[in-house]
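Every protein chain except one is present and positioned as in the full complex.
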Amino acid sequence: MSQSHRLAQGGVVDRSQPLNFSFDGRHLSGFAGDTLASALVANGVKLVGRSFKYHRPRGILTAGSEEPNALVELRTGARKEANTRVTVTELYDGLDANSQNRWPSLKHDVLAVNQLASPIFVAGFYYKTFMWPAKFWEALYEPMIRRAAGLGDTAKQADPDHYEKAWAHCDVLVAGAGPAGISAALAAGRAGARVILAEEDFAVGGRLLSDGEEINGKASSEWLESAMAEIASLDNVRVMTRTAVFGAFDGGTYGLIERVNDHVPVPPAHQPRHRLWHVVAKRCVIAMGAIERPVVFGNNDRPGVMMASAVRTYMGRFGATPGRRIAVFTNNNDGWKTVDAAERAGVKISAVIDSREDLPPEALARGKNGGFSVLNGSVTSVDGGRDGVTKVQVALNGGATAQIDADCLAVSGGWNPAVGLTCNHRGKPQWRDDIAAFVPGGCPAGMTVAGAADGEFSLSECLSGGHKLGSDAAKAAGHSGKPGRAAKADAETYSQTPLWHVSGKGKAFVDQQHDVTASDVKLANREGFQSVEHLKRYTTLGMATDQGKTSNISGLAIMAEVSGRSIPETGTTMYRPPYVPVSIGALAGHHRDEEFHAVRLTPSHHWAETQGAVFVDTGLWKRAQWYPKAGEKTWLESVNREVLTVRNGVGFCDVTTLGKIDVMGSDAGVFLDRVYINTFSKLAVGKARYGLMLREDGIVMDDGTTSRLAEDHYFMTTTTAKAGPVMQHLEYCRQVLWPKLDVQLTSASEQWAQFSIAGPKTREVLGDILDPSEDISNEGFPFMGAREVKLRGADITCRLFRISFSGELAFEISVPCAYGNAMAANLMRAGEPYGIVPYGTEALGVMRIEKGHAAGNELNGMTTAGDLGLGKMMAKKKDYIGRVMAGREEMVSPDRMVMVGIKPVNKLDKLYAGGHVIPKGAKPGADTDQGYVTSACFSPMLDQFLGLGMVARGRDRIGEIMSVCDPLRGKTYDCEICNPVFYDPDGGRQRA
Amino acid sequence: MRINCPYCGERDASEFTYLGDASPVRPDAIPHDPPLDNDSAEAMALRAKFHDYVYLRDNIAGFMKENWYHGGGCRTWLTVERSTLTHEIRSVEAAPGVGASVKSSAKRGRG
Partner (left out) sequence: MTAKSAIRCSTIPMEVANVPDLIWNETAPLDAVANARRHGVQDGEAGVTAEEVRDFQLVLLLARRGQAAAMRKTAKTQFGADPGSEAKAVNGKAGCTLIWSGPDQFYALTPAAKAKPVADLQAKFAKNASLSEQSNGRSLIRLSGPRVCDCLVKMLSIDLHPDVFAVGDAASTQMAHMAVNIWRDGEDVFNILVFTSFAESLWRTILDHGAEFGVEIAAPTAL
């Protein structure tokens, strides 16, 4: 079979470029310019898929984005894409498509027995049937339903293609490049506006491509060519094909999805498959046309039943015919264009069934001349199975019946303007009786609607309306150039008589994608789900990939009829973005895998890599977690060695990730007094102090060490996690709360590489690093000192701080970031005689737990300064953020959970964070819960696991044996509540 | 959503951080010397004031003034008058202490 249904001539396909493709393993061919749908039509393929619920045979219903039925799995392997609409799939050489939701084959689908059981698959079936017992849901019902119902199968491998996002800005965005959109873009472009003309299709022209009409007295194709040539000559107009506008967002931002490389088997190197555009437009002209609506009758889902406009598109645009004996069923004069198209294509029309009571007399004459019968009546059902329509059953308006032989039934129930985007800001579409359709009502600011999308269906209205709105939009955006003349076409009048549903034999489908029938809508009405939003949820009408573009209006019209309300009274459901399917890949864009988020590297990162460090993600940062040495089998071995080396000798750690903020200005001290609970204005120049800040509700926000470098210059440090939020908070205080204070703030996090050097041999190493003139003795540089120092032999000014997180004799040194790698290498050189080791975040964490220093796990958004044992730091004679609220009764209650040390009684027990603290031997439960473990580690110094935790009245319970219950690991063990400072409690080591 | 920063021009909302209602004013809370007893009527009254400042917010359907931080740009705090129903923005003003400005704002307390 070689393109059996391709017409001898016609269409805008390139017959000199044949393309091979396969469908369900059959090798077929089409032409460049085909969609997969038109190529299937040209090959006489009618059966394309099985339906969602009943596995009914389905064909192609439409020729556009609204297609509910003809969904396939496109491509294979990792690039397999399920639920691809064949009507918007551009044909390419080697295309491989497979039908879905059938087994073992499309023709012989075992689950088609669902059709026999269909009486039970009615609306609300899942809700009603699979209720009890509840535990069967996950184990049995859901997997079963998932196997039986559903659409395509997704690829199981990672998507090998890449996706990106981009921004564009313009004065006028025109959505849709049919006659109205092109007219609008041309007018706005001539006026001088920056215009983006976006078209979902790969070809511009819209209905002009399908319905050969005349513009300015010539074939519309001539106008199309010259208009596009003029647009191409305008630098200020950008045409984006394969690009659909899918959402209107706030402030004139629009979402566009560009299918950059869906029309080739594999995207060219370095090119994305899809690109998601954020377009910021001062004005937007919607010219997205209208969608032809079906009529609901018996077996209206049979392959061969097709929208009349789609039949014309396959004939006119693609030079292929969906049938050889076509019957037309219409309730409007536009449907009659199908007869013209068939006559042009040389395809036989077997009959026209027109449901309008007052059938125009010229219609009957037309039939006589054309050699086909014209019936005044309605189609009740069609005969035929998976191979398509064979007969059409008609009820004549007089009461008689008729039967027509046909292999294709072209249906036109009238047109629905594509209002979707106009309703994205809760605008309610308005009902227009004359066209029996909803038109836009209450568009988002800056949006206007032209042509068929506004219910003005004739070509002349599209051309003039588009031109007018295009020039208006340009003017509104500040461009007063001349928009030129609008193109002209003959006036036409659209006339229709509403017809939604005809009773007849066989299932009558409203939503073909979700297998929702007219009886389901009636059932929903009987059961009280009359609101359209309820109707949608109860029957699933209008859900899934097509979002009910061909079914919503019919569904609510039937609901209106059976519930005795008018259609506008019944109303529409909410239209939300996306208007067309958008790939998840495009929404993620560049941000996947390693690029999921931006990565921050510390200044000694590359040095650490040479040392074989294992890195951990800390927020956006990559930090060295530990430095394994040859022979070490577990991470714990490495960490223990690092801790022991620091405690007994010396080690260093890159602590650059801590936030650093320059706080400057004459009121810097006063400012810090107001944000910290303790006093900084009286801190001497050359000194550092630990500071704690609260939120205004009295809960701890962050902590860190702040040094005074000069009278009007403080250098604040924050925790790694809170660097950004603290900066934002300080700017709030400066700009909003205390605008008169002379304070300047800026992040200095990136300027300085900061290293902590810790251990009893720190001075020896540091002495070799610093200029010999620097006195770092206990007298020359006492604990909590802070000043600038010089490096040995290098004219680099650094900052040295005598602060300790590990509890050992320690200094932190800041060098300009460019010397981060050099500093690490030099510390290794200078420290070699003393056995220095680099240590990572794990050892850092172990040592701070041994010392009972609170960190992120304890500053957890629930603790007060008092809870952390820092209540004495709260100054009494000054105001600061959080002071008043920290005095609330509950915040100072003696019953609060406070920070304590927790030590398993059995030295072999492992302690983990997250365990709950209960009285010894109590039954675990909410009523016995008295606290929780916040941090835990193995302490090589105490040779056992240790932890910190929050325990009710904990400070009064030092020495008490309680139980830690760890339900995650199914363990409960006895622990001793102790002083959180496990190691060197009097702090002598850090002051040495 | 687009916010028209007085310094940077119109920018996408993703550059900004939201901090709720801009109308509450931080009460004056200069500590007494000697400090108040925590249970005294005066201390409780002050806490009541702060309670309102920290927690009480009107749930406005319509235009309200809000704090927005242009952290992805010039780092200024802005007062944005925005409709909670439509996201329409009626005005954008810089906070009184933006940059080096000395614009005084009595109702924002001392400082």
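All chains are identified by letter, namely A and B, in their written order; residue positions are counted from 1 within each chain.
Simple rule for what comes next: contacts are C-beta pairs under 8 Å (C-beta built on N, C-alpha and C of every residue); 3 or more make two chains touch, one makes a residue touch a chain.
In this text, all values refer to a predicted model and were calculated from it rather than measured experimentally.
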Exercise. Check the options A:Asp433, A:Asp490 or A:Glu832 and report the residue that touches the missing chain.
Key: A:Glu832
Self-check item: Hidden-chain contact residue, picked from the options A:Arg576, A:His597, A:Lys877 or A:Lys910
Solution: A:His597
Exercise. Can you work out which residue in A:Thr241, A:Ser373, A:Gln430 or A:Gln751 touches the chain that's missing from view?
Key: A:Gln751
Quiz prompt | Hidden partner chain, touching residue among A:Glu164, A:Glu199 or A:Asp702 | solution = A:Glu164
Quiz item: Touching the missing chain, which residues of subunit A?
Solution: 162, 164-169, 194, 269-272, 278, 280, 590-591, 595, 597-603, 606, 621, 656, 662, 664-667, 712-713, 740-753, 768-769, 772, 791-796, 816-822, 825-826, 829-830, 832-833
Self-check item: In subunit B, positions touching the absent partner
Solution: 7-9, 11-12, 14-15, 72-76, 94, 98-102
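In this text, only the chains that are shown with their structure count from here on.
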Quiz item: Can you name the residues of subunit B that touch subunit A in the complex?
Solution: 1-2, 10, 12-13, 17, 19, 26-27, 29-31, 33, 35, 38, 43, 46-47, 50-51, 53-55, 67, 69, 71, 75-77, 86-89, 95-98, 101-105, 108-111
Quiz item: Touching subunit B in the complex: which residues of subunit A?
Solution: 249-253, 278, 280, 425, 445, 696-697, 724, 728, 731-732, 734-741, 876-879, 883-885, 887-888, 892
